[in-house]
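Pasting in a structure now, in structure tokens, and then I'll have a few things to ask.
Only a single protein chain was left out; the remaining protein chains are all shown in position.
And now, chain A:
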């Protein structure tokens, strides 16, 4: 490379470095705030419930499970903790999946759900509930999530095939995803027509999204999937930021945008598939979580990717806590509450940003 710039004094700090560092520090502060809010929300979610467990008992139970009565130990370790943690890992997975999909498809409405992942999962779940099939070596309790996962991963494979055939053209991918949503919904509706009343109620309940059926195994599976994929996302933060400058700019730098898009769609679809197969379709989180993060942190994906993960996890965690406390003695399916929690938060940020001078 040739140096076509004027000589520079490397000892001094430039004004831009000072201002950019200040901006970065502010964003790290916001990320820290989100992390603190998430920890608080997790604590309140564990506290929430009708069994009368006090905060002190919960702390004792977390440190020394044997100190609790058996029923309290079961409530804390087999019900509240897995419920609270699955809210966070599913929210994190959907947020990561959402931000990456929005960026590579350059579409604010894009999410793995607009690519048909959730509809395919509903189709798989409908097959499991209505036809009650058996699968060799799969326990009956796992047939529903396994079929939902097969449906979601199947849609991911179809999307991947379209990405390859279209050379990564984003419009084609989005249109095919929407077509896939309609196709899966139509087939699932066919199963609903032949379902009896109980099965239909189960399908509706699953479709709304519910965290209460998850146990430690589900928490572990989704967490592992997230932990495997998250480092790849972090590795791509510079490329994703650069891509926000426009596809023409990214291509002009010699970056293979189609390959980047293919990799991101693969990992976002797999992550969303694992997230929804155990808890049902909680689609709104993956859409609005990244937008809230974008309003708070801007477009620098070093901050935005972890921000979207934290915002989405926080929304689902708050919704999880509210689902157990709004109506005493009743657990409202969390899918109903995510939009109710997320929309006011999103609107307040939008209004604040409008009022702020540019």
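Things worth noting here:
As a working rule, contacts are C-beta pairs under 8 Å (C-beta built on N, C-alpha and C of every residue); 3 or more make two chains touch, one makes a residue touch a chain; residues count from 1.
Definition applied: contacts and distances are computed from a predicted model.
UniProt lists the omitted chain of the complex under the protein name "Cobalamin ABC transporter ATPase" (options: "sn-glycerol-3-phosphate transport system permease protein UgpE", "Cobalamin ABC transporter ATPase", "Sarcosine oxidase subunit beta" or "Septum site-determining protein MinD").
When you scan A:170, A:192 or A:294 for touch with the missing chain, the hit is A:294.
Only one of the listed residues, A:20, A:216 or A:232, touches the absent chain: A:20. By the touch criterion stated above, the residues of chain A touching the omitted chain are 1-6, 8-10, 13-17, 19-20, 23, 106, 238-239, 241-242, 244-246, 248-249, 251-255, 294, 298-301, 358.
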